[in-house]
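The other protein chains are all here in position, but one chain of the complex has been omitted.
For chain A:
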Amino acid sequence: MTTVAPRQRRSRAAPAFVAGYVILLVAFGVVPTVYAIYFAFTDSGGAFAGLGNFADAAADFRFLPAIGHVALYLVCWLAGLVVFVVGLALLLHRLQVRGAGRTLRFLYYLPGALAGAASVMVWLFVLDPAVSPVGFLLRALGYQTFGQVIAPGNLPVLFAAIAFWTGAGGWIVVMYGALNTISPEVLEAARIDGAGAWQTARRIQIPLLRKWIVYMVILAFAGGTQLFVEPQLLSQASVGVAGRDYSPNQLSYDFAFQNDNVNTAAAISVELLVVGLVVAAVFVVRSGFFDAD
């Protein structure tokens, strides 16, 4: 009796805990995804349209530029993310001994605690030399007006910086947590063998972090291909000068609400889903993500 009761409680509690997530996932994830796939392969009258909507999207004059924009953005964003997140997490891990780690950990996480759109709004002020707290920096770089700052060539870097600022803090804390799982004995052994900070990072810590980095890249890639808030807000703040139909997600939005074409909008959404899944699959397979250690 006494041995069965806890197990029974546990088996009843587990589905209850998971149910909250599963219900929301089905309601706001699975069902709409299926609905989107239905839309993507039908026309406005509901008849099967084959790949017609995908062809319409690909033939649109905004499609290829949007893909190009996001590809460039992803290069900046993913490279910046991996280098800085791993670098800062390693730094944080070393500083832990000196007691500054806790404050820094909090600081890194802070921007991420702001709601997504709100933290992008902050940047609208930061990027305007007339009102920016770092206006002197912008002017030193040769930018006198908001218009010059948001020149088309600057956008991938700006969006990557905004995304890093809003999203990287959480990852730094996660990486830091992962670093803490590395056995002190291993690090101690490396130190005795004469490895410095750099060699320890390169030969011990980063290889052991690999799965975490892959996990981060998969999610950051999926999030990055769906770039929307940053260009959309910048577009509205600059009254359409920058960021209008910049990303495929914005194009999808325009198809749905400007061109009144939900089916093509859904086709673009499905493409983004497929790209995200394929890239995730490649990373998972190549990195041995699910291999047992």
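Here is the rule we use: a contact is a pair of C-beta atoms (placed from the backbone, for glycine too) under 8 Å apart; a residue touches a chain by one contact, two chains touch by 3 or more; residues count from 1.
Keep in mind that, in the parts below, contacts and distances are computed from a predicted model.
Hidden chain, UniProt protein name from the list "Glycosyl transferase family 2", "Heme exporter protein B", "ABC transporter" or "Multiple sugar transport system substrate-binding protein": "Multiple sugar transport system substrate-binding protein".
In the complete complex, the residue from A:Gly50, A:Gly147 or A:Gly288 that touches the missing chain is A:Gly147. Touch with the chain that is not drawn comes from one residue among A:Ala19, A:Val75 or A:Ala117, which is A:Ala117. Touching residues on chain A toward the chain that is not drawn are 25, 28-33, 35-36, 39, 44, 60-62, 115-118, 128-131, 144-148, 151-152, 219, 222-223, 226-229, 232-233, 236, 238-242, 244, 249, 252-253, 256-260, 262, 265-266, 269-270, 272-273, 276-277, 280.
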